[in-house]
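Of the protein chains in this complex, one is absent; all others appear in place.
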Amino acid sequence: MKISLFVPCFVDAIFPDVGMAAAGVLERLGHTVDFPEKQTCCGQPPFNTGMWDPAREVARHQLRAFDGVETLVSLSGSCGAMIKVFYPQLFAGDRDEKSACDLASRTHEFSDFLVNILKVEDVGARFPGRATFHDGCHGLRELGLKTPPRKLLANVRGLELIEMKEAETCCGFGGMFSVKFPMISTAMGEVKCDSLIETGADFLVSNDSSCLMHIGGMLEKQGRPRKCYHLAEILAAT
Amino acid sequence: MNGRETILARIREALKAPAPHPASHGAHAPHGAASEHGPDAFRHWLPPVGDSPDDRLALFAKNSEALKTTFVVCESPAAAAAHATRIASAEAWKKVAAHRSPLVESVLGDFPDVLFTDGGFETAALEACDAGFTTCECLVAQTGSALVSSRDNGGRALSVLPPHHIIVATRSQLLPDLSAAFELVESKYGGNFPSMLSFITGPSRTGDIERILVLGAHGPKNLTILLLP
Partner (left out) sequence: MSATASQGPPPSSAFRASARRFTRDLRHRGLIQKALSGYYTKRDENKSRFQSWQGARDLAAEIKFEAVNHLDRHLEEFASRIESRGAKVHWCPDAEAARSAILAIARENNVRSIIKSKSMTSEEIHLNDALESAGYGVFESDLGEYIVQLRHEAPYHLVFPAMHLTRGEISDLFQKELGSEPTDSPEELTMIARRVMRKKFCEADMGISGANFGVASTGMISITENEGNARLTTALPRIHVAIMGIEKIVPRMSDLALFLPMLATAGAGQALTCYNTLFAGPRQPGETDGPEQFHVILLDNRRTALLADPEQRDALHCIRCGACLNVCPIFKNVGGHSYGTTYQGPIGSVITPHLRGLQSWKHLSGASSLCGACTEACPVKIDLHHHLLQNRRNAAAQKPLWYERLAFAGFQFLMRNPALYALSLKLGRLGQIFHPLVNGSPLDPARAWTSSRSLPKLAPRSFREKWKARAK
């Protein structure tokens, strides 16, 4: 299959290895991967702030960048949901409405793509250690992705998955929320961090690097750092 | 414009714009049509109630246990009366209240001091009673509830003011679920409803202090259901 990567801006800038890892996994499964380089940002920051006009213009650019793409794989649950769930709403009544709905139907989050489209649950990965998984809220609730990441992790050789009590509880990142309401964001993060530590896991895995940035950053500041990996990095390891 | 006209006008104006139908954000049930939400539809999704009267009796008993309702299956009115006498003695009742009904009177037999509320009563007199005896409209297996009405089951206060409420019921009064109870109410009273109908599900309780369960908040602390054949 010809797969195009949707690399969220924070993955591009801060966690490029997540993108490289995802490409690696898809290529190992025999597919061609490309990166439409005109892409920048899905438009979520202005969208969540309620500024739908600038959000739409940023999103319109993204539609052009992905023009002609057959299958778009997103490396973030929240950005994936932005395209899949919110682009149709954002472009309702707009000249690009059809284009937005088309793109939405061809967009899949990484774990969703592997398990539900490619029908693959074992990608031949090996990553020994005790892990716990954080469910990014958009991936979990907007896209319904509770089981795909777990099915994939279940087949990673050497990896033991320990579920944390607060796995489904929001970590408190929420994009702009993390800096608009930092005291609440921090309190929510603390609950998440405590639950993580309680599992005794060596590292944290999630399908959303933005959450990992927040949780990992908090653990480091608290003096109890833990390694945080995007699902793609685990699956890329052999 | 009076209040009624004002509100109705606002509503009509507001409803000119149609709202999206709930099914538009992900229905799970195959039932979608607006007409299909009667009791039969509910029964697909609500907890199951068992098929036979015996199943339902067992379910009612199980629910009663969880609710801390004392549920006693009695072979006869005499057995029920004996049970009532035992409780009276154990709890040192001095005075009880009841309404006039053959079923209730069949278990009251021995009690010396009974306040019958039918003709009216002083609140203070009822407040001083240790127990209140009533019949019920029906029992509901699904929830372990008893339905009482202000018409046939002794009014409003009798079933809630005395600290021990005793319900005298018969087997045939046990219905499977709430839908069946509502069907009974409709068919029995059909439009000429009693002023109060209450589903009682266990003794009174509260969780308002640290979410810890305490029985006997304001209503009865004890609920006993005597089931006659």
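Miscellaneous remarks
Labels for the chains are A and B, by order of writing; each one numbers its residues from 1.
Quick note on the criterion: contacts are C-beta pairs under 8 Å (C-beta built on N, C-alpha and C of every residue); 3 or more make two chains touch, one makes a residue touch a chain.
The model shown is predicted, which means the values in this text are computed figures rather than measured ones.
Considering the whole complex, the residue from B:Cys138, B:Leu178 or B:Ile225 that touches the absent chain is B:Leu178. In the full complex, chain A makes contact with the omitted chain through residues 7, 9, 11-20, 23, 35, 37-41, 43, 45-52, 54-55, 57-58, 61, 65, 137-138, 140-142, 168-170, 172-175, 177-189, 191, 213-214, 216-218, 220-221. Touch with the hidden chain on the side of chain B covers residues 2-4, 6-8, 10-15, 17-23, 25, 27-29, 31-32, 34, 37-39, 41-42, 44-48, 63, 99, 117-121, 123-124, 127, 143-145, 150-151, 154-158, 160-161, 177-179, 181-183, 185-186, 191, 193-212, 214, 216-220.
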